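With one protein chain held back, the other chains of the complex are shown just where they sit.
Let's turn to chain A:
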Amino acid sequence: MQRRACALAILATGFMAGPASAYMAYVSNEKDNTMSVVDTATMQVVKTVNVGQRPRGITISHDGKHIYLCASDDDSIEVIDTASLEIVDTLPSGPDPELFVLSPDGKTLYIANEDDNLVTVIDIENKKVLAEIPVGVEPEGMGVSPDGKIMINTSETTNMAHFIDTSTHEITDNVLVDARPRFVEFTPDGKQAWVTAEIGGTVSVIDNQTREVVQKITFEIAGLRAESIQPVGVRITADGKKAYVALGPANRVAVINTQTYEVEKYVLVGQRVWQLAFTPDQKTIISTNGVSNDITFIDVETDEPVQSVTVGALPWGVVVSPNLNQPN
């Protein structure tokens, strides 16, 4: 009797500590052509999946069933089933897809094609190219407003954020930002777009109504040369209060108060910090650190690094499943 109770207790504990609270993080490893699957509760790699050549941009369908992955050197987007972790389909992407963004309704992908100065719009369900929008030279960052009406693409060489109307696929505004804009993130209320500039070393905050830069955020870290501060990925908390900016070879993530635009903290995470993703419960933000070949879990409440986990070679992007208990 006692033994059975004990076994039950162990079982119960097992369930509680086990995958019940786990989201899965998926990390694209640019150099060894793999994707690491990381359990966010145990913070361990549970599987490494072989994917196409030079995987970079990565995102996930809203139901959590499919991962979309830019296989840049294969000129395609791979669709990976999260249950079987197998590549089940590919989508047409245009040449050299690097980064993309999923529309809020989950039906459309907007893809930056770095080599031919286009943004390709894909209907996921029918695997059809809906439009090819000519933009500036070397398109890179992609962001979409929470209502899905506006999409922004940044062009690395033209140094602009191009505002594109998603119903007409036309550029409506071009906003000049600093050198080599890399990434776009809308605030959850859709009022602002935050655009990082890798070489400029800044974040431009653009008002989505007036389409003007209302604030330019700069970074300063003691003991670091200014040129090693290279802002890339940005994520803003769902309550809109804090923004996290990955600073590349500064090896840190900056935590910014979105009301004052002040940097409140620099978190040392790993080498060449590139992209970021929150867990859906917003308790954790994960950074990919390309040169140290790891990802770091940062506690969003304290902004302390909790744990670094070694993944594949040159981790680039990261996305977290929207739901618990991803079967693997």
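Going forward, a contact is a pair of C-beta atoms (placed from the backbone, for glycine too) under 8 Å apart; a residue touches a chain by one contact, two chains touch by 3 or more; residues count from 1.
As a working rule, contacts and distances are computed from a predicted model.
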Protein name (UniProt record) of the chain left out of view, among "Xylose transport system permease protein XylH", "Secreted protein", "YeeE/YedE family protein" or "Pyruvate dehydrogenase E1 component subunit alpha": "Secreted protein"
Touch criterion as defined above, residue of A:214, A:268 or A:306 at the omitted chain: A:268
Contact residue for the chain not shown (choose from A:131, A:221, A:300 or A:324): A:221
Residue among A:135, A:250, A:277 or A:311 touching the omitted chain: A:250
Missing-partner contacts on chain A, residue numbers: 221-225, 228, 249-252, 266, 268, 270-271, 291-293
